[in-house]
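Complex shown without one protein chain; remaining protein chains in place.
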Amino acid sequence: MLHTVNKSSFERNSLQSCLNTIDDTSVILFIEDGVINAANNANSSMIADLAANGRVFALQGDVEARGISSKLADNIKLVDYAGFVDLVVEHGTPVSWV
Amino acid sequence: MATKKFMYLNRRSSFGTVYAIESLEVVLIAAAFEQDVSLAFMDDGVYQIVEGQNTDGIGMKNFSKTFHALGDYDINKLYVSKESLEERGLSESDLMPLVYEDEDDDWEEKPSIRVVTNDELKAIMSEQDVCLSF
């Protein structure tokens, strides 16, 4: 499955709820304000392990829009919208965490 | 028509936003399509099916009783997150007694609500073909 998260963990518990129910092979894509979760911050430990396993992506356009390109945590993979489409194709049922 | 597993993900309580009532409207229409339907209630979504809702004081329609109709439409898999209930000081006994009649068991009345752990929900979600979040 592909889990998209569009809210920062400082704003809502969407990321935590996603992490509570994500299985061992699914991946997470941060979009919109959710890319804040990809930055180095007080909540970065939430996704550190997943990112180290190559399972955390962020939409590049949203990262750049928010001026955090140089502030990303380790192992975040950036994708453009075409990459977003590819992730949906590759990872099966998309789940949207809002 | 091919049968797919549809999950309706509810994470918000009723009334503060429109998502709860409008997602229930989708579920009711979906019943006519004979797919494999589950509802998942987690986070504040568990409040959608708490017993004893009374909207007289806020001038809004109390649609909670509509959940009782789901059993008649063969929608009887209402998964409720155990952790979400506990975090909120709730238990299964606080929820509406939603039931269905099992046609494979002499029409015996059974509960539609299934309280599940996050781990169990993980497995259920990973089986779904379509997941609608509201």
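Read from first to last, the chains carry the letters A and B; within each, the first residue is number 1.
Please note the rule applied: a residue touches a chain if its C-beta (ideal position, glycine included) is under 8 Å from a C-beta of that chain, and two chains touch if they have at least 3 such contacts.
Simple rule for what comes next: contacts and distances are computed from a predicted model.
**Student:** Suppose you had to identify the omitted chain by its UniProt name; would it be "Dipeptide transport system permease protein DppB", "Sulfurtransferase", "Amidohydrolase" or "Molybdopterin-dependent oxidoreductase"?
**Tutor:** "Sulfurtransferase"
**Student:** Could I get the residues of chain B that touch the absent chain, sorted low to high?
**Tutor:** 1-2, 4, 6, 18-19, 22, 25-26, 29-30, 32-33, 35, 129-134
**Student:** Provide the residue numbers of chain A that touch the chain removed from this figure.
**Tutor:** Given the touch definition above, chain A has residues 6, 31-33, 59, 61, 80-82, 84-86, 88-89, 92-94, 96, 98 touching the missing chain.
Simple rule for what comes next: only the chains that are shown with their structure count from here on.
**Student:** Going by the contact rule at the top, pick out the chain B residues touching chain A in the complex.
**Tutor:** Against chain A, chain B makes touches at 9, 11, 42-43, 83, 118, 121-123, 125-126, 128-131, 133.
**Student:** Under the stated contact criterion, what part of chain A meets chain B in this complex?
**Tutor:** Counting only chain A, the residues touching chain B are 1, 13-14, 17, 20-23, 26, 93-98.
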